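With one protein chain withheld, the remaining protein chains of the complex are depicted in position.
And then chain A:
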Amino acid sequence: MNHLAKRVIRQTLNDKRSVMMILIAPLLLLTLIYLLLGDTDYVPVIVIEEATPQNLVTALNKQDIELIQEKQTITSPKTYLTDNEHVDAVFLYSDNGFDMTLREPSTKSSTAAKEIQAALSSINPASKMETSYVHGSTDQSTFDSLGYVFLSLFSFFMVFVISAMAFVKERSEGTLERLLMTPIKRSEVILGYTMGYSVFAIAQAILIVLYTVYILQMSSNGNIFLVLLVLLLLATTAVLFGATISVFASSALQVVQLIPFTIIPQVFFSGLISLDLIPYHLGNLSYIMPIFYGASAIKEIMVYGNGFDAIWGYLSGLLLYILVLYTINVRALKKFRNA
């Protein structure tokens, strides 16, 4: 059994692409996600009319925006925005109240809207609203609040692909058949494989957790060792999941073809979209997706700062998955040898 694990390790180390994919690719992708979802210093461009009251202009000027005072009256803000592509918002004052027109529901627009609201509340302290969160803070970036999902997503995906491809290769090249013509037990084969890849999974988990928490500075409120434990279980699930999928694929290409069925649905249910918002109770589908368990557990630890008692349910979910997939895999080897 540990001979098999040793062989898997040696084989993977000999294949530079696999090593890169397990260890380097997640770091690269996490860095990209960090840059894409991280703090933005975007300054929205807001247009007002000359006739705007002076105290409002002063208040707006104090905000982090680029303010343009248009000399003419703006009859149609929508046409104005269409004609002036660099403008994010038109903010008009009349006796009936304020009129804010934004380009489209986007992050840029909501930044502009936020700045305008801040300006308004600074003139009228009565309408001032203080926002605070139970978990996290207002100045948190999207990366801080959603980064944990990518942690589990990338970890699962990379290990899945490597394992599925390795198993497909074993099947198509006949090494699995040859191996089962020796007195090795079927369970030893699956266990050995899982153990071999677990070594890489541990290395990967340590690397990406340290990288996100200490270099990308993702806020983490909980115990990092619990995160490592979750990632390890998730990666083990990914190894066995890959092995199971390899039964349905006869080439590496077919593994890739199956990704829309195996990985992409899991991305949707991983927590990127709040499950309560999904209609027709489809959110319940998440209970059959391994990534959901991993992502939810990591969320409990990193975002909510909870401990083991909050995640044991998710961990049991993963353990159950591992057990079921292990059994399926050991049975699938009967194709090569009955006993």
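Following the convention adopted for this analysis, contacts are C-beta pairs under 8 Å (C-beta built on N, C-alpha and C of every residue); 3 or more make two chains touch, one makes a residue touch a chain; residues count from 1.
The definition used in the following text is that contacts and distances are computed from a predicted model.
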Listed names "Glutamate/aspartate import permease protein GltK", "Protocatechuate 4,5-dioxygenase subunit beta", "ABC transporter ATP-binding protein" or "Allophanate hydrolase", with the criterion being the UniProt name of the chain not displayed: "ABC transporter ATP-binding protein"
Residue, one of A:Leu179, A:Leu240 or A:Ile263, that touches the chain absent here: A:Leu179
Touch residues of chain A, complete complex, unshown partner: 3-4, 6-7, 10-11, 14-15, 173-175, 177-184, 336-339
